[in-house]
Each structure stands twice: as C-alpha cells, then as structure tokens.
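What follows is one structure encoded as structure tokens, with my remarks underneath.
The complex is shown incomplete by one protein chain, all other protein chains being positioned as in the whole.
A and B are the chain letters, set down in written order, and residue numbers restart from 1 in every chain.
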Amino acid sequence: MSALYTRLDRALGAEVIGLIGFLLLVLVGFSLATPQFFTVANFDSMAFQLPELGILTLAMLMPIISGGFNLAIVYIANLAGLTLAWTLIQFGGTEAGAGAFLLGSVLAIGVGALAGAMMGLVIAYIGAHPILVSLSMMIFLRGLGEFLTRGGDISGFPPFLSSIGHGYILGIPVPLIIFLAVALLWHVLLTRTRHGFSVYMAGSNIRAAEYSGIHTRRNLTLIYTLSGALCAVAGIVMLTRFNSVRVGHGEALLLVTVLACFLGGVDPMGGFGRVVPVVLALIILQVLSSGLNLLGANQHLSTAVWGLFLVGVMILRWVAARFPMRL
Amino acid sequence: MRNFIRAYPTEARLIAVIAVIMLFLSFAAPSFLTLANLTALLNNNAVNVIWAVGLLVVLIAGGIDISFAVAASVVQYIAAHIFMSIGGGNWLIGFLVAGGLGILVGFLNASLIHFFRIITIVVTIANYNALFGLLMFVTSGRSIYDLPDWWTTPVPLIERQSADGTWYGLYLPVAIMALAILATWFLINRTTTGRQLYAFGDNPEGARRAGINIGRMQFIAFGWTGLMAGIGGLMQVNIVREVVPNALMGRELDVLAAAVLGGARLGGGRGSVLGCFLGVMLVAITQNGLNLMGVSPFAFKMVVGLIILAAISTSNFKWGGASRKAPTEAK
Partner (left out) sequence: MSTAAQPETVPALRLAHISKIFGGVKALNDVSFELGRGEVHCLAGENGCGKSTLIKIITGVYTPEPGAEMDYFGQRLTSVTPNQARALGIAVIWQDLALFSEMTVAENIAFDTLAGGRPRLVNYQKIHTMARAALARLGVTLDLDARLNTLPISQRQIVAIARALVSEARIIFMDEPTASLTQAETDRLLDVVRTLSAAGVAVVFVSHRLAEVLEIASRVTVLRDGKLVGVYDTEGMTQSRLTELMTGKTFDKVVSAQDRSADPPVLEVSHLSRAGDYHDINLVIRAGEVVGLTGLIGAGRTELGHTLFGMTRPDSGTIKLNGQPLALRSNRDAIAAGIGYVSEDRLALGLIQPQSIADNMVMAVLARISGSDGLISTRMKTDTVNHGISSLAIKLGQPADAVSTLSGGNQQRVVLAKWLATQPRLLILDSPTVGVDVGARDGIYKIVRRLAGQGLAILMISDEVSEVYFNTDRILRMAGGRIVAEIDPRRISLEQLEEAVYA
C-alpha cells in the first residue's frame, strides 16, 4: 500500500492525490445531500460555469510561478472583450459574420498580449515589483475601459455567438473544450518547453537562472504577454456567454484566481506549481459552488466556503508536514 | 534637508512631484488652490490614509494584507447591529467596538499565519474571500441606512462659509487620520516594538536569533492593521452615512498601491508614515486636479494608473524577491 502510494504520488506529482481525495469527498457528500447534484443537468451547468474562472486562473498561474502576480487579468479580459465587441459592431453588430468574429478575436488576443507585454517589459527591464506594475495596469485599464464604455454595457452581437457560449461539440460544452484545450496547452508549455522550464528556474532564483544562460528578461516579458493573451481568451468566452461586455464584469474573480492557484499547491514565493493540481482545485471550487447552490445557498456563501476551504487545506498541509504519516 | 533626502529618498521625491503637480494645478485649475478644495481633499482621503498607515505596519513586518477593506466592511456591519441592540451608543463606544472588532479580525489573520505557518498573502486572500462571502451572504447584499445619529452626523473641527455661500471645513475623520498617523509613527519609530517590527521584516532569521518573539510581531502587526481597518470603517460611515456591504471592495488594492508608492517595500523592513500619506495624496491630488480641469471622470482614472506606472518605472522599486529567497546552506 505504502509503495503503491509512493509510486502514484511520484507519477502524478505533489498535491494531486490529496486533491482527488477532496474532490471525491465533496462529490459524494453533495450526491448524498441532494438528489439534484448527481445529474446530467448539474454537471452540464458546472461545465459551462467553470471555464471563465478556469482560464483566468491559468492566466494567473504562470506569473505566480515566476514569483510575481498579474492583478490586471480581469480588466485585460474586459478590454479584450471590448475589442471584439467593437470589431463586431464595425461589421454590423447583429449582422456581423464569422469572419468579423475571427478578426475581432485575433485583435482581442493582440490587445491582451500587448497589455501583458507592456507589464512584462516594465517588470523585466526596470525591475519593478510585479504586484505594483500589474496593479497600476489594472487601474489604468479599468479607467480606459470605463472611459470607452462610459460605464455601460455593450451588446448587440450576432446570434451565432451563442453557439460558442452555449453550444456543444460532441456533447461537450464549447467553453469547456476551450478551457481544456488551454489547460493542455499550458501544461505542455510549462512542462515541456524551454520557456516553461525557464519560468520555474527564474521563479526560484532569477539571478542564478541568468548566470546559467537563461534569458530571464525575455522570459519575464513572455510570461506576462502569454498571461495577457490568455486573459483575452477568457474575455472572448465571457462575451459569448453573456452576449454583452461590461467593464468590471468578473471583477470578483480576481482574488479567486489567486485562491485557486494556492489551493492547487502553487508556491506563493514562486518556482513551483503545476497545471494539473490547479485544474483539480478549480473543479473542487466549482463543485462546492454548484453543490451549495443546489442546497439553496447563493454564490456569496460559496465564496465564503472557498476561503474557508483554502484555510482548511493550508492547515492540513501544515499538519501533514509536521506529522508525516506512513500509509 | 540634505539628510532628509538621503534618509528618505522616496518621500523626498514624492514631495517634489506633488509640489510640481500642485504648482501646475494652481495655474491650470483656479479652484484647486482654494481652502474649500484642499479641505475637501483631506476630508475625502482621510479614510484611505488611516488604512494605509495600518497596512504599512504589516508591510514593514514583511507581510501583506489583502483583507483589511473587507474587514472594515464586516466591522461596520457588526458595529451597526451592536449599536442598534444597545440602543444607539456614542463615539466612545463606537471607537471601542470598531477598533476592538478590527483587532479581532487582525488576530484571526495572525493566528493562522503564526500557528500554522501559512504565508500572509495566502491567509489574507483566503480570509478576504471568506469574510466577503459571509458578509454578502448574511446581509444578502442589503445596505443599512438606519444608523445612530451620532454616527452619521458630521463632526466639524472647523467650519467656514466661503464667499459663494458654501460651507467648508475639516471634519472628524481628518482628526482621526492625524491621530492614526501620529500613533503609527510613534509605534514604529519610538517604541522598541516598532523597531523590532522593522528588524523582523528586514531579516526574520536575524530577529529570531536576537530573541525577538516572532508570534508577538505577527499579532501586533496584524492587530494594528485590523485596528486601523476598523476605525477607518467607522469614519467611512461617518462620511457616507450608510453601511453598504460591498462598497469598500477593491479599495485594498488602491491603498496598497498608495502605500508602496510611498516607499513601503513589499518584502518588509522599509516604509514610513509620511510616505503613506504622500502616496495617498499624490493619487488624490491627481484625480482632484484632473476633475477640476474638466477631464471626464472616466479618463482620469486611466491617468492615475499611468501616473503610478510612470512613478514605479522611473524610480528604484527593486524587486528583491529572488535574492531574498536564496536559502542559507544547511550545516
């Protein structure tokens, strides 16, 4: 048993077994608590709700592994959404075709990447603290977005967008497919590419990484550029799901993404963190939220439970580190 | 003068920048350099300064607190209920209750940090979500308007009527702000506890070896931030005359930006109350000036972001993360 556990633990990596255990626990718990939980309808709605937070969390992940933060994620997503919305409106609003959507998406991702790149350049070449840089970028983008929209909603998009925001491919919700594709891409990026490798090394000790020939400045710039591009993807998904764009939408998710990363075992000091446990942590958060919802609680109680859950997990990790158990 | 610039380079630079901006605004916007406007600036930013000096203590001790604005909301809400249940209360009870509740929230953070060795940002982000979620759940997002009169009545320190008939003056929150600045200055500069906080934030291992009680440091730092969060919350209600559970959401990051702009270092060991005040005021004066110059309120928020970005890009906010993390060799 012990050997098997060790082998599994090594194969899957740190945190994964524990998180799967938690996931099973909450799944079983809610299934027993309410008959509506273990239903296709519930899993379907969870699959539609998860991607928005999920993609934003992945956008937060790489900066945290590199020892920083990206506090601008939500407003980059909003601004990318605005870019797409503007393009669609230029091409006739509800009349706009698929080409306009594609063009708008490319522009949106470009805007997201640009905002990220600006932060990356300041962080890498001036050496300013990422929390500060992304915070001021957040304040700037919030102002810019509110300036452009005068605080209102932008809507009036072609109806075919709902087939992205609410559609299925092979029975799987399209947003979930996008999220899983992004997660897979990020997993490969972090575990198999030179850039990903450098993210971990520079996140642990940026000067030693530089001495070993890693181009840490380019690395940092790329980290925030990619983060920005991914925020834009989240912004596009949000637009198609809600059929409107409002600056400030998803604001409450900012600190939840940080929470999800910590829950997924990402080291707040940088250098360590993986996609798989973070995705598991996201699923747990979604299950908690949906389950509580079915039991009659609202999103706010779920937020509270998420916070308490993170505290609980951190205490358990402390216990596990202090009293190592042999299974 | 020269010594001041050498010892407090960030503060000196901020003073210079603020002076330039004020000089410019005094020409560009005639109503800027009026007593009515300047007092309004102080009144409107007193709460942010109270929070900033509170946060400063945690930053000096090497931590970070994301939860203080939410803590202030929680304090406001509980305090409102306590005042109602005791039939009103008064300012003294108000300060005791708000300060006490704030300290409790701070101690909650400190206990988790100290006893379970959880990093401050993780604890305060978790508590941010937990407290905010619970508050919104319990209140169902409803605001409280039925508050005791003493709490919602402005308390003028000085009041004048200007030529055009409008009243202006300084109100209680400004006095409390001054008190918070003085008290925090006294704590961190004039008591051994304060110097220990600096030392702990600067070099935790060195502080531990020198016999400093690490747990006490966390409780004092987070207790102080909590105290200021609570009192700031109390003052906020005095200004806006209502308790809105999600009104303070997002303020934590604005205050954090102002404090760091004022020279507090993420990572600990550096920061001053003067810097905090200047950091808050730089942002406030910029917003105020753009407003008076007739710039759209949507646009000037953007400009504030750019100004902070420019400020950190041109000054020496070194990101000490990497070198601080190199572990010492095990012997």
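By definition in this document, a contact is a pair of C-beta atoms (placed from the backbone, for glycine too) under 8 Å apart; a residue touches a chain by one contact, two chains touch by 3 or more.
Predicted, not measured: the structure shown is a model, and the values here were computed from it.
Across B:152, B:193 or B:296, the single residue that touches the chain missing here is B:193.
The chain omitted from view is touched by exactly one of A:78, A:149, A:204 or A:225, namely A:204. Here the missing chain is touched by one residue of A:214, A:252 or A:278, and it is A:214. Hidden from this view is one chain, which touches chain B at 3, 7, 189-196, 198-199, 202-203, 205-207, 209-212, 269-270, 323, 325-331. Touching the omitted chain from chain A are residues 188, 192-194, 197-198, 200-201, 204-205, 207-215, 271-272.
Assume only the chains that are shown with their structure count from here on.
Every residue of chain B that touches chain A in the complex is listed here, in rising order: 66, 112, 116-119, 121-123, 125-137, 141, 249-250, 253-254, 256-257, 260-261, 266, 296, 298-306, 308-309, 312-313, 317-319, 321-323, 325-326. By the touch criterion stated above, chain A contacts chain B in their complex at residues 67-68, 71, 122-123, 126-133, 135-144, 146-148, 150-151, 202, 204-208, 251-252, 255-256, 258-259, 262, 268-271, 297-298, 300-308, 310-311, 314-315, 318.
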